[in-house]
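Of the protein chains in this complex, one is absent; all others appear in place.
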Amino acid sequence: MRTIKIFSSIIILSLLIASKPIIKNEIPISEETQQCLSCHTSIHPGIVSSWENSLHRKITPLKAKEKSKLERKVSFENLEPELGNVVVGCYECHSLNTDKHQEAFEHNGFKINVIVTPNDCAKCHPVETEQYSKNIMAFAHTNLVDNPVYTQLMKAVNNPHKFEKNKIIIGEGNKLTDYELCLYCHGSKIEVKGFKTRETDLGEMSFPILEGWPNQGVGRVNPDGSRGSCSACHTRHTFSIEVARKPYTCAECHKGPDVPAFKVYEVSKHGNIFSSDKHKYNFSDVPWKIGKDFEVPTCATCHISLVVNSDGEVIAERTHQMNDRLAWRLFGVPYSHPHPVNADLSKVKNKQGLPLIVELTGEPVSELVISKDEQQIRNSRMKKLCNQCHSSSWVDNHFVRLENTIKETNNITKEATKILSEFWQRGYAKGLPQNENIFDEEIERMWTSVWLYYSNSTRFASAMSGGGDYGVFAEGRYQLTETLYKMVDKLNQKKNVKK
Amino acid sequence: MRTIKIFSSIIILSLLIASKPIIKNEIPISEETQQCLSCHTSIHPGIVSSWENSLHRKITPLKAKEKSKLERKVSFENLEPELGNVVVGCYECHSLNTDKHQEAFEHNGFKINVIVTPNDCAKCHPVETEQYSKNIMAFAHTNLVDNPVYTQLMKAVNNPHKFEKNKIIIGEGNKLTDYELCLYCHGSKIEVKGFKTRETDLGEMSFPILEGWPNQGVGRVNPDGSRGSCSACHTRHTFSIEVARKPYTCAECHKGPDVPAFKVYEVSKHGNIFSSDKHKYNFSDVPWKIGKDFEVPTCATCHISLVVNSDGEVIAERTHQMNDRLAWRLFGVPYSHPHPVNADLSKVKNKQGLPLIVELTGEPVSELVISKDEQQIRNSRMKKLCNQCHSSSWVDNHFVRLENTIKETNNITKEATKILSEFWQRGYAKGLPQNENIFDEEIERMWTSVWLYYSNSTRFASAMSGGGDYGVFAEGRYQLTETLYKMVDKLNQKKNVKK
Partner (left out) sequence: MRTIKIFSSIIILSLLIASKPIIKNEIPISEETQQCLSCHTSIHPGIVSSWENSLHRKITPLKAKEKSKLERKVSFENLEPELGNVVVGCYECHSLNTDKHQEAFEHNGFKINVIVTPNDCAKCHPVETEQYSKNIMAFAHTNLVDNPVYTQLMKAVNNPHKFEKNKIIIGEGNKLTDYELCLYCHGSKIEVKGFKTRETDLGEMSFPILEGWPNQGVGRVNPDGSRGSCSACHTRHTFSIEVARKPYTCAECHKGPDVPAFKVYEVSKHGNIFSSDKHKYNFSDVPWKIGKDFEVPTCATCHISLVVNSDGEVIAERTHQMNDRLAWRLFGVPYSHPHPVNADLSKVKNKQGLPLIVELTGEPVSELVISKDEQQIRNSRMKKLCNQCHSSSWVDNHFVRLENTIKETNNITKEATKILSEFWQRGYAKGLPQNENIFDEEIERMWTSVWLYYSNSTRFASAMSGGGDYGVFAEGRYQLTETLYKMVDKLNQKKNVKK
């Protein structure tokens, strides 16, 4: 029945195809998109109804460009009229740059891409795409799979493990596991493995075979060579700014215990008021007005959004380079440090030759991280936001405390590293450099948890003023210090047995 | 004062009792229910106001039966007019099948049951009751307390523990503890321990003494012999379909870390959009329309609800046998396996004679689990839903990855079992079969956590596409592999000491 309906849709469409773009509510939809819709409304009703609710459906790019500077969400200079004067429909996004898309395929007479990449979105949003590309997140795949330290961690977590002759042997990994685990957030590399023909409701059709698909990780390597996935935050096919501004989007990857940003936010004063009062806020208006649209910030407010005060003055410019207002990289490996100069961290090296941006003793590699001046600039961008609702002394003291927390947790990591080193030196564990993997023994995991879980949790609690449980008892300082006691107890136990 | 008010209510009622059912907004309430209400409106205002808001209050069963097939929620064939033509009030539910209810008691001239059971609900909802009875959940009590392996786990968790002569002695359990712990979700067995008379606002009255009450566990064994508690999900006394369809209901028992379904959902793309956009959805309409009523699924959408597409075509039939669309039992003990053929798992046996549906080496007992063909049928029921919003390759690849995750986590469980076996064989722990409890030593708990926590978490993350934290760092593969390292370290430590 569906097949019949789809075929009759096509026939009706064919009659229309010669005519000009149909005006529906006076917002023109391209002929091509109408042809897409004629079938996909039945095949993928969920996708189509999401799109029907989107702003893409409700305004053309050239109309969007006419909005005042602060209200405008498109950032292109020029756009060809055939694209600019129709709504942003299926065809407008899925047919761009097909020459660069290895997965482009013939589909009912059109050349179509399965995946819409940041490079495609850049047609209308070039500034945001450019900003995003300077983000550590854009390199989330590369920084993980091309950095020898992190790939060791990946293997020790994801790969098959065998118990043989009293020890654990780590086997060869498989990509299917990686996709479900680390690469779920970091992004997969999507590769075209050929094309295959299969029977559909509309007869035989050919589709690309995609390795690494589906994936919406922030650092996805796309088949057009671009990095990232805008739909990681701007979920298809509503591309709702409301969803992107709410903290649940960030929570997909920043929940914890490694980066407990959302958990800390939830129990912070900001998070409490958000949860209690969000139904009274406006999450859609651009620019976003403090006091009028919202009372407390979400993740987006502090890190991304264009924010104005009640007088319409710009308090924070929109940025998709999320570190623009961040002086520190809280989530250090293994130490927290000033933000890196470059987002690509796959080729960094410290003095010891390890692919890390810090020494194992905690000092950052100075030429790889931003200067104190740049830190101050970024902090003052952030503070300008804080100051809309908090006094100067409140805000200044907050940042003094955060820097203290960074210093103190880094110190603890250093002590834990000393204990681990003693294990390595005494031969109680396989040490660097003879050890091919520094994450595959109990003591090494204790050390990893010190910085990856407990130091991070304590730092996020401090950074976001949610210090109650996540700073102390919920994988915070309590577990941080406890792990030191465990490591020492284990060291003494080894000594007692060995001697 | 309350007493006086209640008495005067009774007098007024007595005058009315001879007349026909009172018409209130033209929806008739039975005389009996009106008499209940005359007192309980004052005694239990919360219950009465919940019921006032319920659909039970707003339509009679025979009117409900007149609705179109897809809109209909009742499933009876015939209903006696005295029940069918009044709203579903106190008396209509609490007076059914009193001959079967051991706890039935005389109450102001009526015979009343304290507990309304699935067998009572079946009066109007027989199809749902029948489906539910084929559910593993219906046997949640029995499968736990009548299976010798699981009762060992219960004892090692719930019973008193004494430290005597360098070891832990597990004492006799007490039911009060069980009710608050395992049986809170699994359901208690409710037994009538007699009747007692006590003073109330309305004078002396007699009530049954119920062991195991209160409880709303899904596998509750009721005093009429039936199994289950509809109010586990359809919370009294609104019986709101909105509440049942929202994931918070499932979260009561499926939060984790053993079955972190809700936690994973929350950080999945589906969960993010649900949290952000739920205020725009319609959770009450039947049938439930993809795209119109909701954009992303909740637990109910995929596992229970009657779902139609924008053309009104049925995409999924309503089912209260939740495994209808489930090929695998993710939550295996100790391995994940194809879904069991029968929901009653209390009497299963593997080749070793253990009351498990899998061997300790991972293979399922083939005659006890569904076939590959049946798995495919169930998967295709589920996929039909996915395909409304996702392409075929997206959906197919999702299920390929899930099966890989099941295989990989089962493999890790097998390795952990090998290590545990070595402890048993070497006498470092009390092994099977001389050990009366395989959950009461540190190494045994490490093994248990491998499958019960970390493998399950990884599998749920994979099944529900929420792989970020719950697949890796939040009691996922990170802890899974770490536990193997711990077990091996402990093994080597025992060897070093013992020799």
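Which chain is which? They are A and B, in the order written, and residues in each are numbered from 1.
By definition in this document, a residue touches a chain if its C-beta (ideal position, glycine included) is under 8 Å from a C-beta of that chain, and two chains touch if they have at least 3 such contacts.
All values derive from a computational prediction rather than experimental measurement.
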Touching the hidden chain in the complete assembly: which of B:252, B:374 or B:489 does that?
B:252
Looking at B:50, B:75, B:151 or B:310, which residue reaches the missing chain?
B:50
Of A:81, A:171 or A:291, which sits in contact with the chain we cannot see?
A:291
Those residues of subunit B which, in the complete complex, touch the missing chain
1-2, 5, 41-50, 52-53, 114, 156-158, 160-163, 166-168, 174, 176-177, 179-182, 184-185, 198, 200, 207, 209-210, 213-214, 216, 235, 238, 240, 242-243, 246, 248-249, 251-253, 255-258, 279, 440-442, 445, 452-453, 493, 497-498
Using the touch rule from the top, list residues of subunit A that touch the missing partner.
266-269, 271-273, 275-277, 279, 290-292, 295, 309-311, 313, 387-394, 397-398, 400-401, 404-405, 408, 411-412, 415-416, 418-419, 458, 461-462, 465-469, 471-474, 476-478, 481-482, 484-486, 488-489, 491-493, 495-497
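In the analysis below, only the chains that are shown with their structure count from here on.
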Rounded to a whole Å, what is the gap between the Cα centroids of subunit A and subunit B?
35
